[in-house]
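Sharing a structure, written as structure tokens. Questions coming.
A single protein chain has been removed from this complex, and every other one stays in its place.
Our next item is chain A:
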Amino acid sequence: MATQHSRSAARLMMAPAVILLLGWMLVPLTMTLYFSFKKYLPMRGGDLGWVGFENYIRFVTSSSFWPSVVTTLTIVGGVLLITVVLGIFLAILLNQPMWGQGIVRILVIAPFFVMPTVSALVWKNMFMDPNYGLLSYLWEFFGAQPVEWLSKASMTSIITIVSWQWLPFATLILLTAIQSLDSEQLEAAEMDGASAPKRFAYITLPHLGRAITVVILIQTIFLLSIFAEIFVTTGGAFGTKTLSYLIFQRVLESQNVGLGSAGGVYAIILANIVAIFLMRIVGKNLDA
């Protein structure tokens, strides 16, 4: 029953948030576009004039570009796969009758509250260090040769660390969804002779569809821009340079703002492709 009056009031109330976000999006974006067409080296002469698309061409033809795209997608994909699969398993497990369910849930949720710099440092030193890390002791205990995790199995290590951080999130959301599943439906299916895998595939999994979508959407948003986990552990070495990290190095380490900005534009395009793809799924799945 919105009147004309309340409509304009509503627009007014929305204005600050919309204007701020528009500004936050457009101002830096315009500047990034501007720099991307310039030869701009802050420490070596500053603004050295327009260069057209040279930065764009140099960025994609550099040998580290495609590997960085692959690295980015591998990390996002790997973490999503691990957290969703383990998350479903944990959610089903935590939904079973047991003693101390509340405490187990608190234990499982804890990694979500740990700041990325801390979890990266703790994993790097206390678990993955080839000399003193706990995993080395474990490997030696079973008579295996300790692994130099962050140099020899760098992607596995990073995906492990990031998955550990995001597993609680996936588990919590999937657990919330699974709790709303009608148990009578499952019982009826069981009486009709449906096996456990069938009950899972035809009843539980479809019920979780929406929750899985939410997990994928929100995690992708955060995973595309992971930074601290790489900054602190490998510093982008050993094949762990994501697109974000490559741009970070161009801008801050080699102080080539023009080149880095062109890279930034590519990253924005990549993010938009992922965004459009996700928004279409989510738009269908969520009634906003």
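For the reader, a short list of remarks on this structure follows.
Operating definition for what follows: contacts are C-beta pairs under 8 Å (C-beta built on N, C-alpha and C of every residue); 3 or more make two chains touch, one makes a residue touch a chain; residues count from 1.
Here, contacts and distances are computed from a predicted model.
Between the names "Hydrogenase accessory protein HypB", "Mannitol ABC transporter permease", "Sulfite reductase" or "Substrate-binding domain-containing protein", the one given in UniProt for the chain missing from this structure view is "Mannitol ABC transporter permease". Across the entire complex, the residue among A:85, A:126 or A:144 in touch with the chain not shown is A:126.
Looking at A:60, A:85 or A:118, the residue that reaches the missing chain in the full complex is A:118. Contact with the omitted chain, checked across A:53, A:66, A:137 or A:202, is made by A:137. When the missing chain is restored to the complex, the residue among A:144, A:221 or A:237 that touches it is A:221.
On the side of chain A, the interface with the absent chain consists of residues 1-2, 6-7, 9-11, 13-14, 16-18, 20-21, 24-25, 27-29, 31-32, 35, 90, 93-94, 96-101, 103-119, 121-123, 125-127, 132, 134, 137, 141, 164, 167-169, 172-173, 176-177, 180, 183-184, 187, 210-211, 213-214, 218, 221, 224-225, 227-228, 231-232, 243-245, 247-248, 251-252, 257, 260-261, 263-265, 267-268, 270-272, 274-275, 279, 282-283, 285-286, 288, using the contact rule stated above.
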